[in-house]
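Every protein chain of the complex appears in place save one, which is left out.
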Amino acid sequence: MTTIQSPQAADIALEEVPMVRRFEWLSVLGRSCQSTRGMVGLGLTFLVLAVAFLGPLFAPEKPNKVGVVGAFAGPSSNAIFGGDALGRDVLSRVLSGGWQIIVLATLATALGVVVGAIAGVAAAYLGGWLDNLIMRVVDVVLAFPQLVFALLLISVAGNQLWLLVVAVGTSHAPQVARVIRAAALDVTERDYVKAVAITGVSPVRVMLREVLPNLTTPLMVESGLRMSFSIIVMAGLAFLGFGFQPPDANWGYMINENRIGAAINPLAILVPAMLLAIFAIGVNTFADAVTRSALRVDRTVRASITADAGSPALAVVLPAEDQAMPSKETKTL
Amino acid sequence: DSSAGAGTTTSTSSPVKGGTLRAGLTGGGAADTLDAALPLNNIDFARGGALYNPLIGMDNDAHGVKALADLIEPSKDAMSWTIRLKDGLTFHNGKPVTADDVLFTLNRVVSNHYGGSSALTQIDMKNAQKVDKLTVKLPCFTPFSILDQALYANAYYLGIVPTDYDPNNPVGTGPFKFESFTPGQQSVFTANRDYWDTAAHVDSLVISNYTDETAQLNALQAQQVDLVNQLSAASVGVARAAGQVLVSKGGGSTPIVMRCDKPPFNDVRVRQALRLVVNRAQLNSVIFEGNATVGNDVFGLWDPDYDTSIPQREQDIDQAKSLLRQAGQSDLKITLVVGDISYGAVQTAQVFADQAKLAGVTVEIQKVTVTDFFGSNFLSWDMSIDAWYYTPYLAMASYTTTPGAPYPETHFSDEKYNSLYQQAIATTDEGARRELSHQMQLIDHNQGGYIIPQFAASIDAAGKSVGGLTASKTGLSFGNFDFKSLWVA
Amino acid sequence: MLLQRVPLGIVTIWIVTMIVFAATQLLPGNAALAVLGKNATPERLAALEKQMGLDQSPVAQYWHWFSGLLQGDPGRSLVNQQTISSLTGPQVLNSAALVVTAGILGTLIGVAVGLVAAVLRDSPLDHALAATALAILSLPEFVIAIFVTVLFSTNVFHWFPAVSALPPGARPWDHVSMLVLPTIVLVIVIAPYVFRMMRAATVEALESEYGEMAGLKGLTKRQVLLRHALPNAVAPTVQAIGLNLLYLAGGIVVVESVYNYPGVGQALYQAILNKDVPTIQFLVTLLAAFYVIVNIITDVLALMATPRRRLQR
Partner (left out) sequence: MSVSVGTTDPVHEQGHGGAVETGKGNMRVTVENLTVRIASSKVVIVNDVSIEVAAGEILGIVGESGSGKTTLGLAMIGHTRRGLEISHGAIRLDGRDLTSLPARKMTGLYGSAMTYVPQDPGTALNPARRIGSQLREILTVHGVSKREADERIREILGEVGLDGVRHVLSAYPHQLSGGQQQRVAIAMAFACRPGLIVMDEPTTGLDVTTQRTVLNTVRSLCSKYGVAAIYVSHDVAVVAELADQVAVVYAGKIVERGPAARVFGSPEHPYTRGLLRAVPSAERRTRLRAMPGVRPELGDPSPGCAFAPRCSISESRCHHVSPVLVAVPAGSDGSHSARCLVAPGVGTREAMALDLRVLDAVDDQHEEADSTVVLQVSNLSAHYGTKKVLHDINLSIGKNECLALVGESGSGKTTLSRCLVGLHRGWSGEVRLSDEEITPGVSQRSRDALQRMQYVFQNPYASLNPRRTVGGLLLQPLEHFTKLGRRERNQRVVSTLDAVSLPRTYLAKYPDELSGGERQRVAIARALVVQPQVLVCDEVTSALDVSVQASVIEMLRDLQLDQELSILFITHNLPLVRSIAQHVAVMSDGRIIEQGGTDSVLDNPQAVYTQQLMEHLPSFEDPVRSVGLG
């Protein structure tokens, strides 16, 4: 765009002029994959996903078949990761035990992020008593440490997998709500939101169409972090004996059931633990990369964000219970 | 005297006097108690064993051996029992042990419906009498010739306490005296120098609660404890490297319990099929590294009347399938409820589920917390895994499978069985009783609601400096929690 | 600020007590039954229920409990009938010792490493630290604990006790060696948060125009860091520390359980397992109060460190 073309020069048939870029997100993804960061993140994520979802097809043994090798047998040619407490083949359990925790963690993360984002945006944009109400609810839920919250919910409501998702997801929601509210407070103060609001567009539409799309960055970062936390909390619950059921081969549960053998066959915990960690690292790194390439802001902002590898953490770690309230005008629009 | 053990005995040097013995045991929690009548778990048993003595207990061969009682004898018609205390016994506070204390103890248990009352269901405590200073007479409602069995099988609920017993400052006759106690954490005891039997080698005993096996093993490796109990077979290697391992071929078990009054288990063919599905050797080797004793779906392994002539049931998938087909349950789906109530329970469930697959049976495991397991559904789960310490056969039947039993978890009911039982407990003729017992066992073996794949071995470990370890067939750790016989070099 | 936050905090705690109470009422199974376990008989059940007040209406039970709580009497444990205050008092102290030690160490380490990474930003060391932090953030606490134990206690080095079962009555500082491993684990878990925050805040300050200006005023790198970057990194870091303390409130459940450490986390876990309703109620209320207080303190501190928010124009 070195020169402004004259209107005549661009006298193309109307239909040919695209007004919106429909698959813009694809190009964002594409761009983020071009960065080393994006490639590493995506690579790690896909590696783990491949193990989790294709693994069951390649498992040499049934994951629950007992006595394949001796209890906590070390690695051998027919069981390269050795055996677990019941002599089951660790490799087969690893290959079969990924998809469940990944699906559950993803669902819990999605639940937490969606509920949290809705609450956060509504609180920020609508302000007033609703903001107060939402933030008080958030405070109350936050007052239960995440693990304790999930533990209580599960022991009250029963030990079922969908409840595990609900419990973990719900415990994420208030944290997401706080972060998103802080970010949304900033966005709702932007002129482009006001520009639409003063035309009388309904608040719900403004929130959905103007505010939310501009929260992709914190949402991506949050989703990545929440994904790690989902896995950590689910594994923690498994450790305490809640959530997953034996004999499910499940990375989170495997770490727990094999820890007696940590000194004899450490692979039985190391392998699933590492896969979970790699997955979390991959997802976070990729979220980070997407964030960077999705930033449609002017150069200076982009430069300052790129310069600081840790910056998204700021938004995430900070509860940002900023007293900065939207000004009265926006609240009452 | 409890040194007549038959299990593995570890190499020992000569006893050393003094020092502190530190035991790190699992299975306890905030509900821990020192009350002689209220023990709930293994670790309560350990503490009870230190503080109290029963009238009659078990030796390391799992045979009855008189403790405080000098005489324990039924009348000819088995309608009453006479129990006489040893002379010169005293409580920790110096007070002599009398017949009043015995009556007080038994009355306390029965009137409060405490655990030990299951041994005394046939005893008419209201009419129990003191005969003399050391002797009591216990009349029975119906003939009951196996009170001695019932008492020693329930010995841990029946420690004799004084008439002014205060559970918060417990006084007993045991080899150790109470020093301090924090539920869920730790209890400390000192040796009772005036013990009526061989006094303890060590000066004090500390029993700590451990949350899990990993912590126990870590502590053993780091020499923070001298004794740990209830290890899994997989830990033997680690434990051996850190000290000595004591394997006790116990008579306790983690049976699979089927409700015989509810479908699909009300069909005896289903019960038989599921028993045939079990590969007992594999269970033994996977869970106990071959240390357990293969079971034959009948209780009472060490009972002199245990019928070893019943052919051992082996895995037979074809037969199981055909039985299921006959019962119209070719693709049976069942839920097995299990809690971490004892080593082997959850493991048995997993291995069983894997084996059942061979016969086309889908076993879904529902793992619940210990509290939930013993919660409101206890005794009415359709299929579950319970845990029992070694109990002689007839006593076990009186607890579980006969009319009026306190733990009718199988809901098994068979008239012939019941009448055999009535005859058995009415006769004091041991030969006749054996015969009746054998017939009952055969019914259990063929039709009962229990699958008893094995009698668990219990694996304990001790630090290198511990001496005096003796295995016990009861399956309880350290030679029946016989802390007084251990020493620390 | 304080005037507004404190009452809000109190209301939060109060609502938490109601929720906890309602939730624990819903705990499946009868609490009395849960206590008696295999030894339950109908007669014993009824007696115990009466003793526990379970035959009263829920509102009456709540009021009874809440008024007791206000008078400093949280009631008695269901499972062993001892007063909750005498049971949990030492546990609260033990956990506090652990949390405070780990909090301070984790913060110091996080801050120091964060500063180093910020100064050396984009260096290989910086990247390595960032990756390590992310890796740690993705691992469950007990996995870290397992490997810390294998390394420092049971298999490689035999330096510290593997189990931190403080004897009852003992104070944590009487057995410092027992605190070492749980503290190391908690420090490893929380330091990355502080590190990331500190690094981000410092980099932001260094790269800000006032950071650049400070250099152009003739301040050395170190002076810029200490005088200009640090004051601006305080507020976000305080928030991160606050969050960490809050995290610790939940994280101790797992770590205490791994190390058999007699603290609040263990107690709460046990109480949940045992359905010891009064103990659950008390401990959760306690944690909520901790949350509210930490929250208020960090907010006030962060506010004090941010003149723009503290002083309106």
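Note that the chains take the letters A, B and C in the order they are written out, and that residue 1 is the start of every chain.
Note that in this section a contact is a pair of C-beta atoms (placed from the backbone, for glycine too) under 8 Å apart; a residue touches a chain by one contact, two chains touch by 3 or more.
The structure displayed is predicted, hence computed values, not measured ones.
Asks: Could you tell me which shown chains are touched by the chain that is not displayed?
Replies: Every shown chain touched by the left-out chain: A, C.
Asks: Any idea which of A:Ala197, A:Ile231 or A:Ile255 touches the chain not displayed?
Replies: Going through A:Ala197, A:Ile231 or A:Ile255 one by one, A:Ala197 is the residue touching the chain not shown.
Asks: Of the residues listed, C:Pro7, C:Gly89, C:Gly169 or C:Pro231, which one is in contact with the missing chain?
Replies: C:Pro231
Asks: Which of these touches the unseen chain: A:Asp131, A:Glu210, A:Asp248 or A:Asp288?
Replies: A:Glu210
Asks: What does the interface between chain A and the hidden chain look like in terms of residue numbers?
Replies: Interface with the chain not displayed, on the chain A side: 1-7, 9-12, 14, 17-21, 190-201, 209-210, 213-214, 216, 296-298, 303, 307, 328-329, 332-333.
Asks: For chain C, which residues touch the unseen chain?
Replies: 207-210, 212-220, 223, 227-228, 231-232, 234, 305-308, 311, 313
As a working rule, only the chains that are shown with their structure count from here on.
Asks: Treating touching as the only link between chains, describe the layout with one word: line, ring, star, complete or other.
Replies: Per interface graph, the chains form a complete graph.
Asks: What chain is most central when centres are computed from CA atoms?
Replies: So the chain nearest the centre of the shown protein is C.
Asks: Taking each chain's centre as the mean position of its Cα atoms, how many Å separate chain A from chain B?
Replies: About 50 Å, centre to centre.
Asks: Centroid from C-alpha atoms only, then distance chain A to chain C, rounded to Å. What do you get?
Replies: Between these chains, centre-to-centre, one finds 23 Å.
Asks: Indicate the whole-number Å distance between the mean C-alpha point of chain B and the mean C-alpha point of chain C.
Replies: Taking the average C-alpha coordinate of chain B and of chain C, the gap between them is 41 Å.
Asks: Using the touch definition from the top, which residues of chain B touch two or more other chains?
Replies: Expected reply: 214, 217, 369.
Asks: Considering chain A alone, which of its residues make contact with at least two other chains?
Replies: Chain A, residues with two or more chain partners: 155, 241, 259, 262-263.
Asks: What residues on chain C touch chain B, complex-wise?
Replies: Those residues of chain C that touch chain B are 28-30, 33-35, 37-41, 43-44, 77, 79-80, 82, 87, 146, 149, 153-155, 158, 160-163, 165, 167-169, 257-260, 262, 266-267, 270-271, 273-276, 279.
Asks: Would you mind writing out the residues of chain C in touch with chain A in their complex?
Replies: Listed in rising order, the residues are 1, 8, 11-13, 15-16, 19-20, 23-24, 26-28, 121-122, 126-127, 130-131, 134-135, 137-143, 146-147, 149-150, 154-155, 193, 196-197, 199-201, 203-204, 207, 236, 239-240, 242-243, 246-247, 249-251, 253-254, 257, 268-269, 272-273, 275, 280, 284, 287-288, 291-292, 295, 299, 309.
Asks: Which residues of chain A touch chain B in the complex?
Replies: 62, 64-67, 71-72, 85-87, 155, 159, 241, 245-247, 259-264
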